[in-house]
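Take this structure first; my questions come after.
Removed from the display is one protein chain of the complex; every other protein chain stays in position.
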Amino acid sequence: MSISPRPLQRRSRILTATAAAALLMTAACGGGSDSPDASPSAEKLAIAIQAPPSSFEVTRLDGGQAAYVWASVYDTLLYTDEKGQIQPNAAESYTYSEDRKTLTFKLRAGMAFSSGAPVNAAAAKASLDAVRTTPGLGQSNLASIDSVEAADDLTVVVKLKEPDDSLVPYLAGGSSAIADPAAMKQPDAATNPVASGPYTLDKGATVSGSSYTLKKREDYWNAAAYPFETIQVKVMPDRAAVVNALRAGELNAGSVDSSQVETLKSAGLRIEQIKASSVATLFLADREGDKLEPLGDLKVRQAINMAFDRAKLVQTVLRGTGMPTAQLFNPKGRAYDAALDELYPYDPAAAKKLLAEAGYAQGFEVTMPSFVTTKPLEPVIAQSLADIGVKVTWESVPLQQQFTALGSAKYPMYFGIYGLDHDPLLVDTYTAPGTPTNPFKSADPELTKLIGDADKAGDPAEADEAYKKINQFFVKNAWFAPVMDIGMSWVTAKGITYLGDGSSAAISIRYFGTSD
Amino acid sequence: MTAETPTGRPDPRRRRSTAHKLLRDPQAVVTAGLLLFIVAMGLLAPLLASHGPNESSLDHIDAGIGTPDYPLGGDHSGRDIWARLLHSINTSVVSALIGASIALIVGVAAGLVGGYYDRARSATEWTFSLVMTFPGLLLLIVLMPLTGGDFRITMAIFGVLLSPGIYRIVRNQVVGVKNELFVDAARVSGLTDRRILARHVLFAVRGPVIIATAFLCGSSIGVQAGLAFLGVGPATVPSFGSMAAEGFQNLYIAPLQVVWPSLVLGTMTASLVLLGNALRDTLEGATRRPSKVAALKAAKASAVDDASSALLVVQDLAIAYPTPSGELNEVVSGVDLRLEAGETLGLVGESGSGKTQTAFAVLGVLPPEAVITRGSIRLDGRELLGLKESELRGLRGRTIAYIPQEPMSNLDPSATVGSQLVEGLRAASGVSRQEARERVLALLARVGIPDPEHTFGSYPHQISGGMAQRVLIAGAVACRPVLLIADEPTTALDVTVQAEILDLLRDLQEEMGMAVLLVTHNFGVVADICDRIAVMRDGRVVETGTSLEIFREARHPYTRMLLDSVLDEETVRTDPPAAASPMAAVAESAGKEK
Partner (left out) sequence: MLLYVIRRLVSGLVLAVLVTLITFLLLAPSFDGIVSNRIGIGVTSEAVRALKADMGLDRPVLVQYLDWLSDAVRGDLGVSFFSGEAVGHTVGQHLGVTLSIVVVTLLLTVAVSVTLGVLAASRGGAVDRITQAASLTGHLVPNLLIAIALVYLLAIRLKLLPATGFTPVTEDPAAWARSITIPVIALLVASVAGLTAQVRGTMIDELRKDYVRTLRTRGISTRAVVLRHALRNAAGPALTVLSFEFVALLGGALIVEKVFAIPGFGSYAFDASLQGDVPVIMGITLFAVLLVVTINLAVDLVNGWLNPKARIF
């Protein structure tokens, strides 16, 4: 099984928000000899996403797969490369001051919007300011920014209120997209973007909400990095439709469920499997036991962690496209610690014993929210919990209510699938109090100190150490019960390759290349 | 329906036999049996399946058919497909019960009120057109936050959305039935409005409502499954829809996973639709079995001994209808008739005596089920039995013509009077449209219609019964036929008009020199116009003779009995006019409602 991820590239990339049927598993067999038509020439990339992108306003850029569209149209100051490293982009360099409270970007010279206007410090400042001052996600991502100044035509100086290690990763995503200040004020800003990036939106060949056609800008400063003349992004909510379209040659790239892999392989398509792109985890959110007394006890939380036969779940439910894990961080990231995965082996008997020690020999009952995206995994999760005596009642929550339902601290414990992202962003997401990822506002002096250490660390190695410790804190205190990393299978037609190796969960057209 | 066709005869045992008829209708039996079987399987789910519907086992993910304890295998979460299938039946049944009962409660209650109390009607009409205009699916999804995705609440709302259909049925029935005699009688006898509604009206509408219920259940099941397919509602409620959605995603690995739920769902909804159709056929008395419109099954004409030169010679004619058990039931058994050119023969008998059947046999327009088992019909020496429809068509209108009993039902309600006559005239004579029009106008004037132009452009419902009968006469004599068959041409008309029509017939006969076969139960009419009389009883001619002979010295006791009853004729009609009984009226209007 694979998932089209909505990675936590920024704070909002919660997977639950993505299109419904994401997790539904499709399968391969039958198959046979059909080979797709000579795929659309390498000149053109035709790729499917599950949900339509929202607005093109820089203040509203959506996480996840929508980035195939907007990240092709807008340049960002920095970007995450296919190895997961943050790299210069529109900014050719960025430097922190000694106190890590001033961040200076040097822009490349000679960049221009598709309207002809220059891409300069003023435009970058205008875009950042718009994001900072408009209520929404970008605003909270950039909350640590105190002011943005255009020191000269190509220099942007960002002043921080406090050191914030998550700022740079955020600025490698939609929060630093650069829009034309003049276009931003237009009434059709939401639908008619002026490109700073490698492609322009071909309005004539675009049907909003269903198919987006992007045309390459030959005058783009980095045109060589983008091999495709045309990109077509098709919205296909149904996973089976994606498989059919790939087999029929209507798409030449897409991510599919692991179960489809064999069919598509025999149909002559290329498969690139990523072992981890998102994590399926239980949030044991009520860590004080306010709403659900048992959760206040560490033993109970540890018992829950021991309820899952992680290896078997990966092997059966995910058909091997995934990794058993007890931690939230990307296995290819800095915070990951393989030793932590050994902490909670599958042992229902021991789990029951722990529950008994905590005074819950009979187990307990819990109501968890059921989302359209988590439905496919709910039966196996509930069964594992039932096996140690935790009886789950699922309460269906409509998509539009998902964040309010979680954020209101109604559910002491819930299940979700979250994209893997840069470590600082994950920490930020899982600890921000009063949000759907930390509704009970859990805090701990030790954790606060560790986060502060990471934010202030000038030396990357020092920061890495802090993130490792944060990870340890999460696992040892059993704040969560991560079950497994869910992988992803990238399918490409002849002539196209997927360049990523799973180090980066970011979404970018840049991860696709041509080949023979 | 003409009163005398045997199939349409009101059956005195009708009520008692409804259940019997249903039991004998294979469609009803098979579909109801299937549904009962499926529902029983659902109820017995805990016994029949070894797992709960949500019990998942990592060892049985996508397990194949026949895995021990997993007869249909496991789904993508390692749940027992067989168990989920059985429990999905219960979800469907509950959906159907909720959806249908809410629709029935709301629709019947509002229909009774809106139909019975004229003052309340505009309010109920408005409310229900509002409900009907609501985009249903949208509403169900918009309301998700309020319903919490609980399919029972969703189905209750859907029931309200379905209620306008029931409302309309009940309202129409109530309006129609309200003024019927029995309700008036009930009112006179001092029953309160509420009791009238409860006792009589509800009884009268039960048929259409029962039928509609089958369809309501079907659509409720379909919508519940559809929403579940789209992922609306909790995953722990097993449903054909969610099973199909999961199976669809798993299509290439285990294609059967999508087939099982589709199959059971399809069987349930198709059974409900077919059961509804069977119920409609039985409760509304219509056996909807079609047959070729002009497909008379006739035995080869029997050898004829009489080489008479009479215009029409019917010999040993026998007509039979198949009974439900397949045997043939003779309604005309060996009739002999002779009619000389220009002569008028009265064919007299009570309803059911076979006289109309005999007339239809001569015209070659017996109902398709009818079988002519033996005999011969010769017109001007030419054997009619065994002729092809196209050969008969050449005779009709031109040589033989027909005047029916009930003027209104014999005109096409949606074509103008003129166009129907012109079409017939042109079919029989091949004249140009313009000439046909002129001749029809002249004919209309000839049959005594005061404003032919106006009547020509009128629709049947815009003219009176007497006018309509004149129109039909005009249609019959348009091509100056040699033989005119008039089937009770005055029975359905007012007494004052009857005489005028008879006069017209006599005048036309003299003018055109036609032979007339006058089918009637009324000796008064016969006395007026006929040269000779044949009396029929139970499918046989019991007595023939000249009018004078019969009136003066009828030999057969049956003839004498008929003659004796002539005095009572004006008050008691032996032939019930079409749709005379209130129940028949209800059934008929219900049929139109569909």
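Remarks
Letters A and B mark the chains in the order given here, with residues in each chain numbered from 1 onward.
By definition in this document, a residue touches a chain if its C-beta (ideal position, glycine included) is under 8 Å from a C-beta of that chain, and two chains touch if they have at least 3 such contacts.
Owing to the predicted nature of the structure, the values given are computational and were not obtained by experimental measurement.
In the complete complex, the residue from A:Y96, A:F403 or A:F473 that touches the missing chain is A:F403. Per the touch definition above, the residue from A:S127, A:T213, A:S370 or A:T437 contacting the chain not shown is A:T437. Set against the missing chain, the residues B:L85, B:V174, B:L265 or B:A318 yield one that touches it, B:L265.
When the full complex is taken into account, the listed residue touching the unshown chain is A:Q139, out of A:T104, A:Q139 or A:Q315. Only one of B:T133, B:S432 or B:T496 touches the absent chain when the whole complex is considered: B:T133. Across the entire complex, the residue among B:G397, B:P452 or B:G539 in touch with the chain not shown is B:G397. Although one chain is not displayed, subunit A still touches it through residues 11-12, 14, 17, 20, 34, 37, 48, 51-57, 60, 62-63, 135-137, 139-140, 189-191, 207-211, 234-238, 240-241, 244-245, 247-250, 372, 398-407, 428-429, 432, 434-437.
Although one chain is not shown, part of subunit B still touches it, namely residues 1-2, 129-130, 132-139, 141-146, 226, 229-230, 244, 248, 251, 258-259, 262, 265-267, 269-270, 273-274, 277, 286, 288-295, 360, 363, 365, 367-368, 389-390, 393-398, 400-402, 404, 406, 409-415, 420, 423-425, 427-428, 459, 461, 472, 475-476, 478-479, 591-592, 594.
Everything that follows uses one rule, which is that only the chains that are shown with their structure count from here on.
Every residue of subunit B that touches subunit A in the complex is listed here, in rising order: 54-59, 61-62, 76-79, 144-145, 148-150, 231, 233-236, 245-246, 248-255.
By the touch criterion stated above, subunit A contacts subunit B in their complex at residues 20-21, 24-31, 239-240, 243, 257, 259-260, 263, 309, 312-313, 316-317, 370, 372, 375-380, 382-383, 394-398, 400-401.
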